[in-house]
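This is the structure I want to talk about, given as structure tokens.
Removed: one protein chain of the complex. Kept in place: all other protein chains.
After this line comes chain A, so read on.
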């Protein structure tokens, strides 16, 4: 049916609206017939909640999967990864292989983490093994760095110490759920500063898994030099890289916002550390993303607020490329579509993982290259398990 895509959004952001308008799409309200709804997190929750029983029709697309919640919340994300690992282990998948110390060879990408208050006792046991360690507390349901703090003494988290068995109902309301992780206090520093990575990944389908990574991801730097010194544990400008936090520091510079393109990072690392190590780093980053998605992991609300002019341009182009992939040629959505989009429409995205393509020519080619295995009986076995892994998540 030839017609213009009808769109709705409840987020008033120019990077979205300009992109819809430039395609000549028609704005409608949510009560009318719509094809494309860019929803805020609250709306998503309502649409997909069991009570409302809302079902999308075949010609409707929204910007989040119903299960996005599984990974928006940090506690659910951790649970999913732990569960994913255990399941792979049970199946005997080579992905779940461990070394002689019991550490996962390929899936060790989450530091030791516990849920509070549920796992409080387990946490204390672990804490006491290395009492001089630092831990980071993050509220499960918040983003943009809100509510995060560091601790190095048990007394600092006394609040969560009540036995969850006895107070599971009473305290639920006044004890917010947190995850606590071992803090990595020797991060890679550039110019003496800590930084993190903001990468954009688009998942167009889960079954088969098809995901794209935006090439123009970026690093966000702290404005203050990093120090592991315990006297600076309270200084969030040292430890947290979120722009929402850094924006309020004295040294925040509004022209560049303390960011580097990932391509810059790559150039710097190749120049100072060499090519092999840098390629390995980026391979492992991609691996973590794909594995996390397989364990079902997506952050629900990246900031669409632009902090600098360059940032606005980036986000506009990001949305543009995203729309080109998920609504190819501006055609009315059809849930029976399942084709991979042609290369030309990718824009600045590159294919991170396409399950169909991967299954087409040797399911676990990616696994084999990670393990450095060549053809042989062992490879034969992993080929089977590889396929099993993939079909489980279908």
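The criterion applied here is as follows: contacts are C-beta pairs under 8 Å (C-beta built on N, C-alpha and C of every residue); 3 or more make two chains touch, one makes a residue touch a chain; residues count from 1.
We take it that contacts and distances are computed from a predicted model.
**Student:** Considering only the chain that is not displayed, what protein name does its UniProt record carry among "Exosome complex component RRP46", "COQ5 protein", "TBC1 domain family member 19" or "Coiled-coil and C2 domain containing 2A"?
**Tutor:** Of the names offered in "Exosome complex component RRP46", "COQ5 protein", "TBC1 domain family member 19" or "Coiled-coil and C2 domain containing 2A", the one UniProt assigns to the missing chain is "TBC1 domain family member 19".
**Student:** Identify the residue among A:258, A:333 or A:347 that touches the chain left out of the display.
**Tutor:** A:258
**Student:** From the list A:92, A:274 or A:330, pick the residue that touches the absent chain.
**Tutor:** A:274
**Student:** For review purposes, identify every residue of chain A that touches the missing chain, sorted by number.
**Tutor:** Against the left-out chain, chain A lists 190-193, 221, 224-225, 251, 253, 255-256, 258-260, 263-264, 267-268, 270-272, 274-275, 278, 310.
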